[in-house]
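The complex appears here without one of its protein chains, the remainder shown in place.
All chains are identified by letter, namely A and B, in their written order; residue positions are counted from 1 within each chain.
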Amino acid sequence: MSAISMRTKRIVKNRAFLALCLFSTSATILILALLIVTIMVQGSNFLFSSEALSAVFGHGELSQIPKIIRWDFLTNLASRFPEKAGIYAAVIGSLWVCLICALLALPLGIGTAIYLEEFAPKNRWTALIDFNIRNLAGVPSIVYGILGLTAFTRMFGLFGSDKNSALSFGPDNAWWHIQLPFGQGLLAGGLTLMLVVLPIVIISSREALRAVPSSLRQASLAIGATPWQTASKITLPAAIPSILTGAILAMSRAMGEAAPLLVLGIPVFIANTPDNLNDNFTVLPFQIFNWAGRPQESFHQLAASAIVVLLVVLICFNGVAVYLRQKLRKPMA
Amino acid sequence: MTELSSMFHPKSNSVVPKETNTMPESRPTLAQPATSALPTSTPVSEHVTLRVKDFNAWYGAYQALHNITLNIPSQRVTSLIGPSGCGKSTFLRWINRMNDLVPNARADGVMQLDKDDLLDRNFDVVELRRRVGMVFQKPNPFPKSIYENIAFGPRLHKRFHRSDLDALVEQSLRAAAIWDEVKDRLHNSALGLSGGQQQRLCIARAIAVGPEVLLMDEPCSALDPRSTASVEALIRELRQTFTIVVVTHNMQQAARVSDLTAFFFEGKLIEAGATDGMFTNPKNKQTEDYVTGRFG
Partner (left out) sequence: MSAISAKAASSAVALARKGVARSDTIRNAWEFVIRGLLGCTALISIAITVGIITILLRETIAFIQLPEIELTDFLFGTTWSPLLGAEKHFGIWPLICGTFLVSIVAAMTAIPLGLITAIYMSEYATAGKRAILKPIIEILAGVPTVVYGFFALLVITPALQGACNFLFGAPIFSGYNAGAAGIAVGIMILPIVASLSEDAMQSVPRSLREGAYALGSTKFDVSVKVVTPAALSGIMASCFLAITRAIGETMVVALAAGGLAHMTLNPADQVQTMTAYMVQIFLGDAPAFGVENLSSYAVAMVLFLVTLVLSIIGNILLNRYREVYE
């Protein structure tokens, strides 16, 4: 074969592969665009009031803009009637349960990461714990739901069934009113989500701590700092931006989870927002799941609108993460 | 001269000799050396000697150091030279127990700082590291301000009035010959300094805790020649206050900077003595081969 045709063959192969690459990457971008567009289109019915929309786009009346978003969708509670349905309870429930999950998972996860990275001797046991955590990250979230169901909702049956709880603490109207077993309350939900999210927090915090150059640790130890002083004054401050980013991403994951809470038995329809730690609640993804699964078209549109709200909340979360990452990031060496 | 070199002979029982007035300076140095008289201000460390006897060190099953016996005198610069992998850095890191960080490192023998057994498991390593400071090969300032870098160490060990701390930071920076360059930007990040400045900052940081010994692990190998020159000059000055041990793979640097030199090879101490003698008239054939560059 002549040298020229071999060269052409190579060039063709190169170009073809490049074309394949570009095709696949554009496919990825297109998929995301398609996702967004279809959801927006389907959701527009319940998010935006049609009169206001036609007023703005038809006659150009800009004063109608604030009325575009149907605030009653956001502030109504659930209803059997699509027109009257709102996601208020679900949004509040989601925010509350994620807050509780964060308060539990972040200290535990970051603490574990600090211990494993800075204190634990590097032997077979710590390698085993590390391996265990990585595998826990791969466990399906519904299995964590089962663990939560037995350990938190029913508490292994130690305190009576979850319908008639045996013990309760605190006055009924206090926010810290707790009943044992936890039933389907905020605390049980938060603990179960904590289980889902914990491996992710640990792994990302460890990566963040590992990224701090060891020369900094050595400098600190050489000057007479103890391991904890080194960790708390040098390593942790340097790793905080990455840890924070990882934490927020983990919380985004928690906010999108419905399966484990479904196993706990949280209700779909709820009359009001939770009052205390043991109160019933529902979450936005579960609401979406319920609506999307119904045959009526209007519920599908409701689901799409709820998805838009969920995505907006998540975008805000991640936006905060990116902002914090930029603001707190300093060079380390 | 003979008195000092006799310090290295294991059988000698000589005590730390009284300071003689001059140290024969037969080779040109970069800066005019001050006389070796002890400063008449607060006496710092008159008898600090690092005594090492039959010291062995292992990494797991691999023996890195064999039967090292060496006495490091106070207020002198001792350099440890030898080819790569000869164990000089290992030896240095045992002096401030930095090898505790290495999982399977262990040692036995005698290593004493002023009568304190450094190898004792229960010995307070934190206090040891205050008394024995270390400067690393690659400058490693903390990602904090210049002031905070210096103040970090003292604050760990003691409580200070603000004015005392400010004075301490200033004196440490002066001692490292960097005060004039940074006095107007003490609260800027230390990472904004050049390589040579960062290394001097690290020296200042080590000084600020008031050590008796300064260990330097190839302090100039990551620096350009000009910064190297200023750090070397600094080392020569600081020996009046501290006992300094420098590991270097650069023999000319050892010749420029140190009073005493110890030559390591394959984990053994081949020869140790006054620097002049080592380079002009080595007693050991291996030493001669190394210093004349027959192998390296």
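Convention: a residue touches a chain if its C-beta (ideal position, glycine included) is under 8 Å from a C-beta of that chain, and two chains touch if they have at least 3 such contacts.
Predicted model only: the values in this text are computed from it and were never measured.
Q: Any idea which of B:G82, B:P139, B:G210 or B:P282 touches the chain not displayed?
A: Considering the complete complex, B:G210 is the one touching the chain left out.
Q: Which one touches the absent chain: A:M40, A:L249 or A:L324?
A: The single option touching the absent chain is A:L249.
Q: May I ask you to list the residues on chain B that touch the chain which is not drawn?
A: Those residues of chain B that touch the unshown chain are 31-34, 39, 41-42, 44, 124, 126-127, 154, 156-160, 164, 167-168, 171-172, 174-177, 179, 207-211, 233-234, 237-238, 240-242.
Q: Of the residues in chain A, which ones touch the absent chain?
A: Counting only chain A, the missing chain is touched by 10-11, 13-14, 17-18, 20-22, 24-25, 27-29, 31-32, 34-35, 38-39, 42, 108, 111-112, 114-116, 119-120, 129, 131-147, 150-151, 195, 198-199, 202, 226-228, 249, 252-253, 255-259, 262-263, 265, 285, 288-289, 292-293, 300, 303-304, 307, 310-311, 314, 318.
By definition in this document, only the chains that are shown with their structure count from here on.
Q: Based only on mean CA positions, could you tell me how far chain A sits from chain B in angstrom?
A: 52
Q: Mind listing the chain B positions that touch chain A in their complex?
A: My answer: residues 96, 98, 101, 103, 126-130, 133-134, 136, 138, 140-143, 152-153, 156-157, 189, 191, 202, 205-206, 209.
Q: Please name which positions on chain A make contact with chain B in the complex.
A: 121-123, 213, 215-216, 218-226, 229, 233-234, 238, 330-333
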